[in-house]
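Removed from the display is one protein chain of the complex; every other protein chain stays in position.
For clarity, chains are labelled A and B in written order, and residue numbers in each chain start from 1.
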């Protein structure tokens, strides 16, 4: 746990949680060659949802950003586990998909997803700049406000 | 039609339908190297939608799971056709995307998508375990309750 990215996480005051695998037939991460797909993550911690509600109703943009940031932290936590603790093997973030649980009048999806995008660039620098799509949905698992999935490039061991 | 996966399908009592290509400028499957992308599939059979309505209104979780399972069967049917009948060339399922047509109060998206995830593991075993994202939408083509797309890894011939 003494790599470059670990030091950066410590500087940022970010502690990655230990994630448990889903009790189901899907997995948190799946690799194809150097491409690693991370399953959609929600803003939970220690198995408890930290946010429940919709953008434009229970939540405003800033709270949505905090929720998106927590999704991104959970993505990193799964990533660290599958890389046996060595986040320095991440060659770059390729894509984020952001699903914003919002009322029909909501229009600030990009700002909400910036909560996840910004964290990734804080952690990985230029290698964290990514393609993305931010869209609105009107329901999400357990009524969380945001779900984010990711595709990373992993370097050779 | 005598491969390992064909035998498994027969054991499970699953008969894959013959799929027709869409009458449009997109295609059911598209390969990039060993990565095969499957277009979003809906719960239709012989060109007829088998489910029409939304989760939390016309349908409950169990019916949603049956619809998701039928989407997964249609994914396998397209996969078999593009692989000239040889499903043993599938190296693994990488990712499922699940779009659940649901009322705003619905929260059980993961359970619904399990209908597709479980089928994939029944058919492919460990190689069928995949990353995924399950999100809610409030409208889908012809008001079907579920749409599922997929990314597979295909082995060399």
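In this text, contacts are C-beta pairs under 8 Å (C-beta built on N, C-alpha and C of every residue); 3 or more make two chains touch, one makes a residue touch a chain.
Being a predicted model, the structure only gives us computed values, none of them experimental.
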Selected from A:65, A:117 or A:143 as touching the chain missing from the view: A:117
Given B:7, B:30 or B:45, the one touching the chain that is not displayed: B:30
Listed residues B:40, B:64, B:92 or B:128, member touching the removed chain: B:40
Interface residues of chain B (partner: the chain not displayed): 22, 24-30, 32-33, 35, 37-40, 54, 97, 99, 101, 137-143, 147, 149
Touching residues on chain A - with respect to the absent chain: 34-35, 56, 92, 94-96, 100, 102-110, 114, 117-118, 120-121, 128-138, 151, 153
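As a working rule, only the chains that are shown with their structure count from here on.
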Magnitude of the superposing rotation for chain A and chain B (Cα, nearest 5°): 120
Length of the line joining the C-alpha centres of chain A and chain B, rounded to whole Å: 25
